Every structure is written in C-alpha cells, then in structure tokens.
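Missing here: one protein chain of the complex. Every other protein chain is in place.
Up next is subunit A:
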Amino acid sequence: MGIDSQSHLRRLENESIHIIREVAAEFDNPVMLYSIGKDSAVMLHLALKAFYPSKPPFPLLHVDTTWKFQEMITFRDYTVDKYGLDLIVHTNEEGVKNNINPFDHGSSNYTHIMKTEALKEALTQYKFDAAFGGARRDEEKSRAKERVFSFRSASHGWDPKNQRPELWSLYNGRIAKGESIRAFPLSNWTELDIWQYILAEGIEIVPLYFSAKRPVVERDGTLLMLDDDRFRLEPGEKVEQRDVRFRTLGCYPLTGAVESTADTLEDIVSEMLIARTSERSGRLIDHDSSGSMEKKKREGYF
C-alpha cells in the first residue's frame, strides 16, 4: 500500500527524519533507546531512512530488565543482525544480584530499579549526551507537554515547569557537560498513525502484537501471560489458553494482554478503530496515581 508524498503519514515521517538527523548532527555521542516494541520498530525504520545509504551513526541501547518476553529478545537479536547495527544491552547487575523482581518488590519499585536506575546507569556509564526515545504525545497527558528535545540535568531529572521554548523546527541542543537531552522523534504520531505506517511500510514487529493462543491468568481484571516458569500464581488462579495479543510490550508480568483474534496487521488497525480504551491502560505502572508518569519522568524514566 503506497502512501502519497504529501499525505499525513509522509508529513510525520519527514518531520521525524529531520529530528533524528538534527540529533545526530548536534551531539557527540547519541544513542537510540530500543525497547523492541512497535514504536521502537517505527523509530528504527525512520533512522534507517534518515541516513540511507549510510547506517545510523549511533548504537541502539536495550535496557534488559531480565523480565522481557522471550519473543522480544529473539526479535531484537534478529533485527540487529538483519541491519548490521550496534546493540548495547544493559542490565542493572546490582538489581539482579539482589533478585529484584516484579513479584516481591511491587511494580513501581521494580520498575524504578530495573528500568529507571538501569537506564541512568547506562547513560552515565557510556556518557551518552542524547538518547532517542519512541514516546508519543498522545500516550499520556504529561507527555503531551514534553518537548521534542527534552532537557535532562546531570542527574537525568526533567523539570516540566521550566522547559526550553521550542519554536518552529529549531531545536536547541546546547548542553553542559554531564547534562543530556532525550529526543522524541515520534512526538506528533498517534497510536493509529504508528499502526497505519507499519502497515504501509511493511515494518516487521514482534509476533506478540498478533493474536495467538497464549497461556494467561486473569488478575485484577488484567490478563497476564505466563512467559516462563518464574511467574508466580496466586491461590485460586488458573491458567487458561486464550486468544490474546498485546497493544504495548514491556516486562511480561506487568503487561496486560487484550482478548482479540486480530492476527493480521489489517485486523489490528481495524480493531484500533473501534478501541475504547487507551493503550497505556495495559501497563500496570501508570495506574498508581494520576501524576505517576510525570513523577517517573522527573526521576529519569523514559
């Protein structure tokens, strides 16, 4: 399915490519956060386009919490191999040593240690001065407020009340040593745009997005998949095989599946059109309190 050169998706594509190139041109040591999900898939595709026929002049960074779906890891390695990219995998070893896990430590604690802390650790260790993230403004209300070049202090904090004005397509990439920016090339995309673009461009994504019979348990109204034998069942819970898929991917014990039989991209987009809940509702981390995403971002979460 071709897209016309002045269409909405092309406009978004052109804007994102412009942003990705600005970061590559203005920073010494950028990195692209690669979370393996659909937004990362689109962001990577855009990066490949931005520098073609060169390869993207930066590595990918995957923060591995050790609790990702196995299929995500397989897909990650397949993709990196296919395009011949540099991949850095970083895990909070301290957290692993202390056996930090989503069951014993609660979703918010666990996420803080294995994701936020691990990410900060990696950014500091490799001295990255810019990091691309695939966040979109339509995901969440504090993200709707965030700049494309989002400034971070030396301790990776975000100060939402004091953002640099960002006019036209002029991004201010000046930082002092130790400071950094997060760059969000997909800021103006919506979830539907992402799916339509994946469809139009034939972008490969993790099979978990497509419906299949998978072992799940229902817990507090959320369907959780048993991806390996580390999953702890609570008394009375029983495992069922159901037709489910994921709208968003993260750590398997924290990511809710939706019941669906959509097993093609076309079906997924059609399903999207009648969806009545937003995609982040599948992520347990956002439910804690209404300011929770902003708080996490201020602490350095992506």
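By definition in this document, contacts are C-beta pairs under 8 Å (C-beta built on N, C-alpha and C of every residue); 3 or more make two chains touch, one makes a residue touch a chain; residues count from 1.
Everything that follows uses one rule, which is that contacts and distances are computed from a predicted model.
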{"item": "Hidden subunit of the complex - UniProt protein name among \"Glutamate/aspartate import permease protein GltK\", \"Two-component system chemotaxis response regulator CheY\", \"Amino acid/amide ABC transporter ATP-binding protein 1, HAAT family\" or \"Multifunctional fusion protein\"", "value": "\"Multifunctional fusion protein\""}
{"item": "Per the touch definition above, residue among A:K97, A:K161 or A:K238 touching the missing chain", "value": "A:K161"}
{"item": "Which residue of A:A118, A:L223, A:L249 or A:L265 touches the chain not shown here", "value": "A:L265"}
{"item": "For subunit A, the residues touching the chain missing from this view", "value": "1, 3-11, 13-14, 17-18, 21-22, 24-25, 48-55, 137-138, 140-145, 153-154, 160-161, 163-170, 172, 174-177, 179, 187-188, 190, 196, 199-200, 202, 204-205, 207, 210, 263-267, 269-270, 273, 275-278, 281, 290-291, 294-295"}
